[in-house]
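What follows is a structure written as structure tokens; I'll ask about it next.
Missing here: one protein chain of the complex. Every other protein chain is in place.
We just call them A and B in the order they show up, numbering each chain from 1.
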Amino acid sequence: MEFTAELIADFLGGEVVGDKAARVTTISKIESGEPGTLAFLANPKYEHYIYDTQATIVLVGRDFAPQRPVSATLIRVDDAYGAFARILELYHSMKPAKSGVSPQAFISSTVTVGKDAYIGEFAVIGENVTIGDNAKIYPQVYVGDNVVIGEGVTLYAGVKIYEECVLGDHVTIHSGAVIGADGFGFAPQPDGSYRKIPQVGNVVIEDWVEIGANTCVDRATMGSTIIHKGVKLDDLVLIAHNVQIGENTVFSAQVGVAGSTKIGSRCMFGGQVGVAGHISVADGTQVASQSGIAQSVKEENQRLMGSPAYAASAYQRSSFVFRDLPAMSKRLAALEKELERLRAETE
Amino acid sequence: MEFTAELIADFLGGEVVGDKAARVTTISKIESGEPGTLAFLANPKYEHYIYDTQATIVLVGRDFAPQRPVSATLIRVDDAYGAFARILELYHSMKPAKSGVSPQAFISSTVTVGKDAYIGEFAVIGENVTIGDNAKIYPQVYVGDNVVIGEGVTLYAGVKIYEECVLGDHVTIHSGAVIGADGFGFAPQPDGSYRKIPQVGNVVIEDWVEIGANTCVDRATMGSTIIHKGVKLDDLVLIAHNVQIGENTVFSAQVGVAGSTKIGSRCMFGGQVGVAGHISVADGTQVASQSGIAQSVKEENQRLMGSPAYAASAYQRSSFVFRDLPAMSKRLAALEKELERLRAETE
Partner (left out) sequence: MEFTAELIADFLGGEVVGDKAARVTTISKIESGEPGTLAFLANPKYEHYIYDTQATIVLVGRDFAPQRPVSATLIRVDDAYGAFARILELYHSMKPAKSGVSPQAFISSTVTVGKDAYIGEFAVIGENVTIGDNAKIYPQVYVGDNVVIGEGVTLYAGVKIYEECVLGDHVTIHSGAVIGADGFGFAPQPDGSYRKIPQVGNVVIEDWVEIGANTCVDRATMGSTIIHKGVKLDDLVLIAHNVQIGENTVFSAQVGVAGSTKIGSRCMFGGQVGVAGHISVADGTQVASQSGIAQSVKEENQRLMGSPAYAASAYQRSSFVFRDLPAMSKRLAALEKELERLRAETE
């Protein structure tokens, strides 16, 4: 694939400043641009790179005014970052797409496979499964009985979906993720042992959800664990049984949410956050990495920090004083001594 | 499957209040009950749901006295929750069970397969493996050479068991779990690099253990990493080399235990707890989520919190004062100033 500056400018509705015939074959970051690549400049912090970059073409904003000469050909666009993302999508879409059903997959006789679906080698598709049009099931995926898979779903190599789960359209799940394993439910017995509580519910994943590598979403004891539309979960996340995650909520890696908790929409959780079971967290809650949510959060759009977490600004103030604790302890002891002396004097 | 209230009451030794011929086909939670379902009421906090639930039948305690009319048919039993768990087990046991050995599994010629065992597609069973009666080995499972698998074991799709490991009877392991990968042992070399210490031990998992999805139990350097009888590990847990976990201990998700540590029996750890290596933790220790156990715990049945963890009640008191630190800091400064003024006056 090779493109000229002119062609790219046409595609993006931009304007070429420099050599319209300049050609690129791939993309790069501006700080490590090489000849034959296309880069972008959106953050003014990175502006200094544009004067030295080896990239052949750089996307810039309409209002970018170079302070010094630039050797790269520029393409002026309304939104340099957005335009670059479109180029990334274009570049990505030109990778040869997987297609066809491998004769080495195991597909039960009762499966319905949609148009143009791909099923790779050694995948196992259980009884009564429905697979939507254009779905891509990579090698070694396991899809249990009665699972429903929507249109345009991508399951990367080795994903495991237990029986009865339901995936909407355009869901993407990365390798090693496990959807629908048993929730962690055991009833304590008089002799100290535990008796398993059968987990007879399922997992429902709505449209446009993306789930990272080795993430686990457990099935409900009864009913459904629900990941609502547009949710994005990073790698190694744990979603326990009967949890609900609201629309467009985003979790960084290694977050864990305990059973029956309900997370609102538009939340953003940093990495390694933990959330207790049987609580609810309001829409738009932002949680700093490694924090722990121990109680329900009722007010929307708060920023929380700490374990147990509370208002981030207040936590940070306390955290700042924490560093001074040894000195405060000495000052307190000195005050006590001084006061003792003073009292002795005045009495 | 369809059951009448009368039949269910007979099965549970309960008493029908209402329509003995009422019929249900599945189960539900009382707060989201629909016609044709069976629900239960055990926690008085949920009592208000019983007056509006659409569930056709509700299991209640012998002493339940409705405050208002209830449209559902009730079945009075000694222990509504326990009775419901029995119904769940019954319901679960009626799912068609997997059976037979797939011709698309790879089974070494030296394997011994027990009676009525199931081995799914693309499973790999290594040399000299023994598989007990009624074991269920789902598709894409890997069982390394010389592994012993007891009776009634269930290994869900994609479980990996490295060579030489031993699983007792009725062990359940969920998808993506890895049993017997090398312990993390490397000897630092003078040039700053590390030399691998071969991990020649194994993992021993005793009867009735359940292990969650994507959990890792590493093999011992020498000897065995041991998960004792009845232990329950949730998803994404890490058990390092040479660790021992005592009987009926329960770990929530994302817990990590470092090498050679010995955890007692009947412990309960919340999610994301970390435990240092080469220590021991007494029987019955309870650890709050996200806490870190840095030293051996000698006294049994304590409740611990914090990182490093100590008595939960004391930790919570300090945690409470922590929020007040900025104010305390100001009060301390004010006192110093005031005392200075007072001293100036009195001298």
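Basically, a residue touches a chain if its C-beta (ideal position, glycine included) is under 8 Å from a C-beta of that chain, and two chains touch if they have at least 3 such contacts.
All values reported here derive from a predicted model rather than from experimental measurement.
J.: Which of B:2, B:63, B:299 or B:345 sits in contact with the chain that's absent?
T.: Looking across B:2, B:63, B:299 or B:345, the contact with the absent chain belongs to B:345.
J.: Just one of A:76, A:136, A:196 or A:232 touches the chain that is missing; which is it?
T.: Final answer for the missing-chain contact: A:232.
J.: Residue-wise, where is chain B in contact with the chain that is not depicted?
T.: 106, 122, 124, 140, 142, 144, 158, 160, 162, 176, 178, 181-182, 184, 186-187, 192-198, 200, 214, 216, 218, 221-223, 236, 238, 240, 254, 256, 258, 272, 274, 276, 290, 292, 294, 307-308, 310, 314, 317-318, 320-322, 324-325, 328, 331-332, 335, 338-339, 342, 345-346
J.: Could you pull out which residues of chain A are in touch with the chain that's been left out?
T.: Within chain A, the residues touching the omitted chain are 27-29, 32, 81-82, 85, 88-89, 91-92, 102, 104, 120-122, 138-140, 156-158, 172, 174-176, 208, 210, 212-214, 230, 232, 234-236, 247-248, 250, 252-254, 265-266, 271-272, 289-290, 319, 322-326, 328-329, 332, 335-336, 339, 342-343, 346.
As a convention for this text, only the chains that are shown with their structure count from here on.
J.: Go ahead and note the Å separation of the Cα centroids belonging to chain A and chain B.
T.: About 25 Å separates the centre of chain A from that of chain B.
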